[in-house]
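Yeah, one chain of the complex is gone here, protein chain that is, but the others are all in their spots.
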Amino acid sequence: MGIRVAVAGASGYAGGELLRLLAGHPEFELVAATAHRQAGQPLDAVHPQLTGLDLVLAETDPGRLAEADLVFLALPHGESAAIAAQLPAAVRVVDLGADHRLVDGDAWASYYGGPHAGAWTYGLPELPGQRERIAAATRVANTGCYAATIILALAPLIAAGAAQPADVVVVAASGTSGAGRAAKPHLLASEVMGDLSPYRVGAHQHVPEIKQATGATGLSFTPVLAPMPRGILATVTALPAREVDPRTVLAEAYADDPFVHLLPEGRWPHTAATLGGNSCHLQATVDTDSGRLIVVAALDNLGKGAAGQAVQNANLMFGLPETTGLSSWGVTR
Amino acid sequence: MGIRVAVAGASGYAGGELLRLLAGHPEFELVAATAHRQAGQPLDAVHPQLTGLDLVLAETDPGRLAEADLVFLALPHGESAAIAAQLPAAVRVVDLGADHRLVDGDAWASYYGGPHAGAWTYGLPELPGQRERIAAATRVANTGCYAATIILALAPLIAAGAAQPADVVVVAASGTSGAGRAAKPHLLASEVMGDLSPYRVGAHQHVPEIKQATGATGLSFTPVLAPMPRGILATVTALPAREVDPRTVLAEAYADDPFVHLLPEGRWPHTAATLGGNSCHLQATVDTDSGRLIVVAALDNLGKGAAGQAVQNANLMFGLPETTGLSSWGVTR
Amino acid sequence: MGIRVAVAGASGYAGGELLRLLAGHPEFELVAATAHRQAGQPLDAVHPQLTGLDLVLAETDPGRLAEADLVFLALPHGESAAIAAQLPAAVRVVDLGADHRLVDGDAWASYYGGPHAGAWTYGLPELPGQRERIAAATRVANTGCYAATIILALAPLIAAGAAQPADVVVVAASGTSGAGRAAKPHLLASEVMGDLSPYRVGAHQHVPEIKQATGATGLSFTPVLAPMPRGILATVTALPAREVDPRTVLAEAYADDPFVHLLPEGRWPHTAATLGGNSCHLQATVDTDSGRLIVVAALDNLGKGAAGQAVQNANLMFGLPETTGLSSWGVTR
Partner (left out) sequence: MGIRVAVAGASGYAGGELLRLLAGHPEFELVAATAHRQAGQPLDAVHPQLTGLDLVLAETDPGRLAEADLVFLALPHGESAAIAAQLPAAVRVVDLGADHRLVDGDAWASYYGGPHAGAWTYGLPELPGQRERIAAATRVANTGCYAATIILALAPLIAAGAAQPADVVVVAASGTSGAGRAAKPHLLASEVMGDLSPYRVGAHQHVPEIKQATGATGLSFTPVLAPMPRGILATVTALPAREVDPRTVLAEAYADDPFVHLLPEGRWPHTAATLGGNSCHLQATVDTDSGRLIVVAALDNLGKGAAGQAVQNANLMFGLPETTGLSSWGVTR
């Protein structure tokens, strides 16, 4: 018998992608998938792409989750801390929500509000030393989807002293699944198709998370909602700290990482190439006119930005090869 | 060492999806991927979603293909017959093109033109007795993508005497990847996005193929290009031949088929739920006003409609479980 | 001073398009735009495309509407009858909702339910004699958007004895704005983009309306939601009643209609070409295999299918040239 897995919050987009990945995972065995309003529904009524996977969504009950060896929490922000607190220490937990990402309680207060649940091990294995910390942890906080994209682009450059941390400018666009599955007027297809719309300009809650993970000290971040269901494209620019080819820095940083791909020179990342996989594509250059470093990163917000990353972390936590049940290949082109 | 596989025509959309499936297949080992104009290119320059798959596209040379145990031909219509004729009899071949689908030379002449290469075993395992024929064959003709969708919806109803074969009306819409990767003005994103456009109305080349496989004697088929990259939705209507619930007929016909799913009553197939998988979703009803039988089928034109179907056929040809390396799950929702 | 106009239900998609058309109309002067939940909001907060149009949405109050010479009701189905009943007879009213379309109370009951408000003059000027009836009316019922598309394709063929009325098969796809602006989960961009999904298969409420206006006696209609914000494409097939070129029939029927365009042979209608205009594009052929007549119609569901048609009707009701303030040209291509 495999490692018993439960997914809380299985009715959302990240939850659905997680179930798809788990259905193909050779070591993890799904024993429970829970939801709130959708509890009692057959899974394929909620996730028709999983038609044929015979399962009924259960109520999100800590007792039920506690029977698993591994629990994924894919709950709305602010709801996982209370559930997590009721799970036995021996149960390994990966939280896809924001509750346990920030070390700084003040940053939590100003960007999220409400009580600060404290920080868990940060779930980005590609950060220096982090793979080992995750392997040793029983509680791991998955990153934000924008945060994963931007951190993968930026962290090595600051760490290597190649980029100045003080004046980082990021514009990133996300597909709509990043905004969740709640029926909100601005997320209607009639509003989104054919449209690009910025939101929370200069005030997005992933800012403190990105600063914490990269060491950036000043960060301007403008998020944009894009007319596509999935994918994040981040353009990250920073002033150079010394003369260096940013490609060299990134190539060294990710030489041994199976899911982060620095593209050959001249080819730029685009989101579709990462859809359905767990990869992050990167490219970098020096701006002709301004001399700024520009790094572009693309990933699937539900893949490497959420469910894929969560499985990657769980693999590490159980001593499995990091790539177990995950693919680097995108589904489209 | 596994079964050695070559893919001719690897630069197109079906070729790319085939390579993705082969990369995850436990028994098939890719030994060559060939192309025409793109020969010499690294694979990931042509298919960025396969970044990390280290391979260079070779010239499409029958000698090279002949070294494989299994050859997939994903060439433009009209080009596979010549290549296939040069492959040794012992090499198993699955042709994703149209060249070997039609038994009737006259139908070939009037819908395709040019010399008729003759028919191979028809590659739709879900047709009665076809699974066994495919298993015994060394040459299999994959179906057209529209044809697969429409045949799966219609064949059992005519076979069971539930639908009249004489006045079948089909309207089906396809995503743009079905039209191939050649740069044609009407396939530009600026033309397609926000647009639905019919084409070859009442004159599509899949009509004789559908009639051949279903026994329909009169078939009106209107294809429509839809603003999405992948997926086919077919609405098939026929006059009832006797009083019968079409759901019952379909449920019986596909009871043992792993990839064809008759949805629970009240839930209708939609294309996104099949994206990236090898499934076909079906639903049927009797029209309130007209009494016509209506069957709706959805599948991924590059999945069950092309590359997935090809792998399914190849699995059968090599005595592997039909589902090896294939998934029923869609990638999105 | 021009003709004073009020729009009730200005916050929806049809309402917004109506306001845009009225802003450019030389004779109609907008004096009130009302809404329900959005009352009190500045117009451009609700319709950002009308930024610069200085207006505050008022409560939908019959007293306020009664001060206008012309009232457009763009309310949810079932809500306009009550409002209309409180408007003075001298006020001309165009109802964009369904309440006053059907003559047959039983059809109303079985497709809509609730009390039947009775029929008004049917607002499709292109039907024989209808232009004159609309000009003489003070109450006009705009057609359904699917209904307009399908009736324009079908009515002349049945009227001319060219098509049999008994076995008409229609499949039509609509952009999402046709489903209104209420935030429903299945209308989320994440669900719709990349997807085609049928709904109310064989049971759509426009069936009795289409039969009433065309004389069809048996009608199978399958609606499909398409991944685009606007536009309807209808494929209408019928058995021929006599040997006739359907193009000839349509050319004669619409020879004098400024907004209905039979395309030159070989060019098929597509939705994008009608976006933002008041035109309907038509093409017809005889199916090669089945001999069925196939007519394809495209229009903008918010244009000729709703707001444009409403202005066209109002022009007639006030003795203005039918094309006043309307354009045949689409905005895209």
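Every chain is named by a letter (A, B and C) in the order it is written, and numbering of its residues begins at 1.
Operating definition for what follows: a contact is a pair of C-beta atoms (placed from the backbone, for glycine too) under 8 Å apart; a residue touches a chain by one contact, two chains touch by 3 or more.
Here the structure is a predicted model, which means the values were calculated and not measured.
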Per the touch definition above, residue among B:44, B:191, B:289 or B:322 touching the missing chain: B:191
Residue among A:54, A:243 or A:289 touching the omitted chain: A:289
Positions on chain B where the hidden chain makes contact: 13, 175-177, 179, 181, 183-185, 187-194, 227-229
Missing-chain contacts mapped onto chain C: 13, 16, 20, 23-24, 42, 44-45, 47-53, 193-194, 229-230, 261, 263-264, 267, 270, 272-277, 279, 281, 327-333
Hidden partner chain, residues of chain A it touches: 167-169, 171, 173, 175, 190-191, 193-199, 201-203, 207, 211, 218-222, 224, 226-231, 233, 235, 237, 239, 268-272, 275, 283, 285-292, 294, 296, 298, 332-333
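In this text, only the chains that are shown with their structure count from here on.
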Length of the line joining the C-alpha centres of chain A and chain C, rounded to whole Å: 44
Whole-Å separation of chain centres (CA-atom averages), chain B against chain C: 38
Contacts with two or more other chains, residues of chain C listed in rising order: 175, 190-191, 193-194, 227-229
